[in-house]
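Missing here is one protein chain; the remaining ones are kept as they sit in the complex.
Order of writing sets the labels: A and B. Residues in every chain begin at 1.
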Amino acid sequence: MAETAYVPTKEDFELLTGRDITTDKNFASQSYWKGVAIHFLRNRRAMVGVFIVTAIILLAIFGPILSPYGYRDIVSYTDEAGKQVVAKGISPQIGHAGEGAFDQYTFLFGTDDLGRDQWTRTWHGARVSLVIAFVTIIIDMIIGMSYGLISGYFGGAVDAVMQRIVEVANSVPRLVIVSVLAIFMPKGMGLVIVALLLTEWIGMSKIARAEMLRIKEQEYVLASRTLGAHSMHIIFKQILPNTIGPIITQVMFSIPTAIFTEAFLSFVGVGIMLPQCSIGSLIENGFNNITTLPYQILPPIIVLALQMLGFNFIGDGFREALAPKLEDM
Amino acid sequence: MEMNENTILKFDNLDISFRTNAGVVHAIRGVNIELRRGETVAIVGESGSGKSVTVKAAVGLLDGNATVNSGKILYRYKNDDGSEKIVDLLAMSKRELRTTINGSRIAMVFQDPMTSLDPTMTIGKQIMEGILLHKRGDKDFAYRRALELLELVGITDAEKRMKNYPHQLSGGMRQRVVIAIALACDPDILICDEPTTALDVTIQARILELIKDVQDRLGLSVIYITHDLGVVAKVADYVNVMYAGKIIEVGKVNEVFYEPKHPYTWGLLAAMPDLETDDDRLASIPGSPPNLLHEPQGDAFAARNAFALKIDEKVEPPLFKVSDTHYAATWLLHPDAPKVEMPKELQARIERARKEAERYQ
Partner (left out) sequence: MKKYILKRVAMSLATLLLIMFVLFVLVRIMPGNPFPSERMNAEQIANKRAELGLDDPVLVQFGRYMAGLAHGDFGKGTSLYYGAPITTVLGTCINNSFRIGGLAILIGTAVGLALGITAALNKGTFVDAFCTVFSILGVCVPGYVFLIFLQYFFSYKIPFFPYFFDTSRFLFSSILPALSLSLFTMSTVARFTRNEMVEVMDSDYVHLAESKGMYGNMLVTRHILRNALIPIVTVLAPLIVDLLTGALVVEKIYGINGIGKLMVDSIAGEGVDYNYVLALGILYSALYIGIMLVVDVLYGVLDPRIRVASSGEGDA
């Protein structure tokens, strides 16, 4: 304790002047969103999530380009005898000198049962899965938010009817929707997208409605109402910005659901069809060859798990940043 | 262990910090409080000043991320055989504390009656629970005692209420139930953590009267935690003003109210609404309490203090003695300090309040 040794002088007992004590230095500089951002950036898990997701997105974009083979190409060459040699079932390897037929070739993830480069196929599949997930979830977000905001804003009979519809829609299992869709449309990417569109908006609409009900009665909205602001104006100018936080969180949790659903439908055989490939169809193919080429199933599974992990971490991070608990302050 | 004969509970140089994700928060920085038998001590301060943490340390309810760096909380009690014993509550294990102290000797009333009762248990059971736990009697006894307590705290139709769940009662009623729970095992000390903050104004006064009433009847010693000086004036014998984890002014209620010495206390008093002062002339203390993640150099209040001295930015003021019972931690009391008077506005208010009080005596 060095302070105890300090002997105050006469000058020390003069009033401090020329200071500004009216501005609050603890909170003044922090806006709400800045606080959220700082909280999110400080969250180690969320940052791991961001890193994983960014890495996967980059690889999904550039991975197939980096490889000399297309995702549908069967790697082969014609030997001196004029016979075609196909690079079937080669386990992961880096090109090296050797006697083997494909020793000079690099197949980071190996090749599949038909001789296609797994590296290219995995990242191409990841690309397909991510595109499906992003497209459907963004459309669902728009549908769900509009539905929920309108329902919550108008309340009364409108709300009652709209919520009854949600309840019924929510009572139909996703599987049943998929199977009925299978009657009406060809199996493939379209079916996966429509199935996701029909189911994922419900969660978003619930969140938007709950937020709307919460915010609706707050003073600033009441104030602009009494000032004669138009309903739609209130919904989109004032309430929308406030619902954005929880909705983004929901989006982060919906994307992995969409990826999961795609993988599941493709695995079962109603999703992505040949010659296209997705994470789900790659897992299925790997499963079919698991006894002969066990390594083949690993890349798509690892990519799937990492995608899930990454988006879930980001979602958790958003949720915590939007509603921080005292303990993590 | 040293303790004045009449003192029943003594916080001795208590120092607590919390580990958080952002770093270590030094929340309590050397707190001394004394509670004498049968008296009421109030701890006043803004939210975040550390008043709740202080008392939670006494009843073993500190969060898991808290560390007691130093200090003692001494408690004097009578054993069943009549012999007196002094213990350090901080040195006791949780189990010891729960079996010998909590409920049976020191009881607590929480801030929000809407959340402090178990929603899945009838209130009768919740009252009886403590009685059975401390083996004060069998089930029949506990039931009769619970009925008695409900009547004591002014709940009519007690027999019917015993079977009610908390959600069936209003906020004021629930707080009465919480008080009944606290009184169930005849404790010596009642700790009330902002017992009226969450209640309607009309009900606040009745709950305060109730606590005062049971205190007189049962001879309890009471610690009040509040940010409301109005409450303090009504109930307390002694006042401790707390700021940034320290007691910065302590004294008898009249001393602190009529002759406050610390500029922070001036601020609190000036911010208290009364009939004569217009709302727009109510002064508020500028700024907000410091973040104890970064411990301030010198006086923690200096940044918000219109009467800060140069030394306030260098050295933390010690407690200066004003009278035998009245102390304040401000350099303004140093003999070398300039003579600074409290604001005129406040002087006038205090004068009015003093006359008013005399009229009612």
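The rule is simple: a contact is a pair of C-beta atoms (placed from the backbone, for glycine too) under 8 Å apart; a residue touches a chain by one contact, two chains touch by 3 or more.
This is a predicted model, so every value here is computed, not measured.
Colleague: Considering the full assembly, with which of the depicted chains is the omitted chain in contact?
Modeller: Computed over the complete complex, the missing chain touches A, B.
Colleague: Have a look at B:50, B:71 or B:130 and name the one touching the chain we're not showing.
Modeller: B:130
Colleague: I'm checking contacts with the chain that's been left out. Which of B:178, B:222 or B:244 qualifies?
Modeller: B:178
Colleague: Which of these touches the unseen chain: B:167, B:339 or B:355?
Modeller: Missing-chain contact among the listed residues: B:167.
Colleague: Pick from B:46, B:112, B:186 or B:295: which residue touches the chain that isn't shown?
Modeller: Here the residue in touch with the unshown chain is B:112.
Colleague: Identify the residues of subunit A touching the omitted chain, counting contacts across the whole complex.
Modeller: These residues of subunit A touch the chain that is not shown: 167-168, 171-176, 178-180, 182-184, 187, 256, 260, 263-264, 267-270, 283, 287, 290-291, 294, 297, 301, 304-305, 308-309, 312.
Colleague: Touching the missing chain, which residues of subunit B?
Modeller: Against the left-out chain, subunit B lists 59-61, 63-64, 94-95, 98-99, 101-104, 107-108, 110-112, 115-121, 129-130, 133-134, 156, 164-165, 167-173, 175-176, 178, 181-182, 184-185, 199, 202-203, 206-207.
Note that in this section only the chains that are shown with their structure count from here on.
Colleague: From the C-alpha centre of subunit A to that of subunit B, how far is it in Å?
Modeller: Those two chain centres are 49 Å apart.
Colleague: Give every residue of subunit B touching subunit A within the complex, in rising order.
Modeller: Interface residues on the subunit B side: 20-22, 63, 65, 286-291, 302-316, 331, 334, 336-338, 340.
Colleague: Okay, in this complex, where on subunit A does subunit B touch?
Modeller: Interface residues on the subunit A side: 3, 6, 8, 10-16, 19, 21-27, 42, 327-329.
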